[in-house]
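Structure record follows, encoded as structure tokens.
All protein chains but one are shown at their positions in the complex.
Coming up: chain A.
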Amino acid sequence: MAPRNALARKSNEQHMIEIDLEKEGVRGVNSRLHTLPKDTNERHWLIRNPMGQHAIACGLDAPITVEVGGHAGFYCGGMNKQAEILIHGHAGPGVAENMMSGIVRVDGNASQSAGATGNGGLLVIKGDAASRCGISMKGIDIVVGGSVGHMSAFMAQRGHLVVCGDAGEALGDSIYEARLYVRGKVDSLGADCIEKKMTDHHLAKLARLLDKAEIKANPKDFRRFGSARKLYNFNIDHADAY
């Protein structure tokens, strides 16, 4: 994976196509991006005037770069496959929800449920993410430069959530096999989520994730959290924890 700056340089060499969302509407913009052939030469797009509208650049399935020139509303970059989506502002609830592959980067903060149910790809939030970040994540990697709110990684099944700031209450409640790395304080851990030993293997993986996210942080400053695997099947001895 080429770092972002290199990608942007590469893109700048190509013609960047600007679309005005205020003129074309969300459907107009999205259908132009959806109908691109896989081997398209139109690989770099800039969406102007996003004005907080919902579902911008959703359901993309092509190796293109799409820049959103401002603040986005709900579900921006949802269901993304292959594309690199750069949001130059705040992202509303459910950014990159159910992403399959590709990259979504948010320059600002993100509202709740960022990366919800994501299957793959990388979501980078430079600022803070609100509650339920990575809820039910299924393989996505999420790197947050700031803090995450309560109930983050709730029922998280697979993938990684890296938090460079703090985590709110009930982190990783009812977690399955996702791995959580937090640098700051954790308000509380949810049911069945425990702190785990950071091995060289985990340090190396975390370093790769931070590198890919282009966020400078020392992996050794982080703690790792994951599942105690006691709630996978119903057990009467754990009835209080359900």
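Here is the rule we use: contacts are C-beta pairs under 8 Å (C-beta built on N, C-alpha and C of every residue); 3 or more make two chains touch, one makes a residue touch a chain; residues count from 1.
In the analysis below, contacts and distances are computed from a predicted model.
Visitor: So one subunit is absent here. Using its UniProt record, which name fits best from "biotin carboxylase", "Acyl-CoA dehydrogenase family protein", "Electron transfer flavoprotein alpha subunit apoprotein" or "Glutamine amidotransferase family protein"?
Guide: Going by its UniProt entry, the chain not pictured is "Glutamine amidotransferase family protein".
Visitor: Among the options A:92, A:121, A:159 or A:190, which residue touches the chain absent from this view?
Guide: Counting the whole complex, the residue in contact with the absent chain is A:92.
Visitor: For the chain left off this view, which of A:74, A:181 or A:225 is in contact with it?
Guide: Selected residue, touching the omitted chain: A:74.
Visitor: Which residue among A:105, A:126 or A:150 touches the omitted chain?
Guide: Touching the chain that is not displayed is residue A:150.
Visitor: Identify the residues of chain A touching the omitted chain, counting contacts across the whole complex.
Guide: So the residues of chain A touching the unseen chain are 51-54, 70-71, 73-74, 89-90, 92-93, 108-109, 111-112, 127-128, 130-131, 149-150, 168.
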